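For reference, the structure discussed in these notes is given below.
With one protein chain removed, the remaining protein chains of the complex are shown where they sit.
So, subunit A:
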Amino acid sequence: MSNIPGELKYLSSHEWVRVEGDGTATIGITDHAQDLLGDVVFVELPEVGVEINAGEEAGVVESVKAASDIYSPVSGEVLAINEALEESPDLVNNEPYEDGWFFKVKLTDESDLESLLDADAYAEACEAEDH
């Protein structure tokens, strides 16, 4: 069973968001997603400073098996990207919620968060996908 932390919000396309409480949010992909993808070999991230919109493509994660788009769960300005992923893409496999984060955003519309899934709803979405 994959790890789905209770304090995070999710998209059914397997991105997670951690609301940091200072108007910013951190985004990555879930443990379930990294397990489906297998060994991650490259991550393409948005540029720092660009504005991204909720639901739009914000990058690509390539594993040995497949390439998958990453969608941003929220709108805002990209404040930082995880440069460690360039050298160590396996952080996504090993620590999807910690050192394997993708990018940080300054939120422009906190109401984006309302439409996201909580841990239980995301777990159900994963369950439905598996069957």
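Heads up, the rule we're going with is that contacts are C-beta pairs under 8 Å (C-beta built on N, C-alpha and C of every residue); 3 or more make two chains touch, one makes a residue touch a chain; residues count from 1.
The working rule: contacts and distances are computed from a predicted model.
Q: Between "KipI family sensor histidine kinase inhibitor", "CRISPR-associated endoribonuclease Cas2", "(Fe-S)-binding protein" or "Aminomethyltransferase", which matches the UniProt record of the unshown chain?
A: The chain we cannot see is, by its UniProt record, "Aminomethyltransferase".
Q: Even though one chain is hidden, which residues of subunit A still touch it in the full complex?
A: Within subunit A, the residues that touch the unshown chain are 38-39, 41-42, 44, 60, 62, 64-67, 90, 93.
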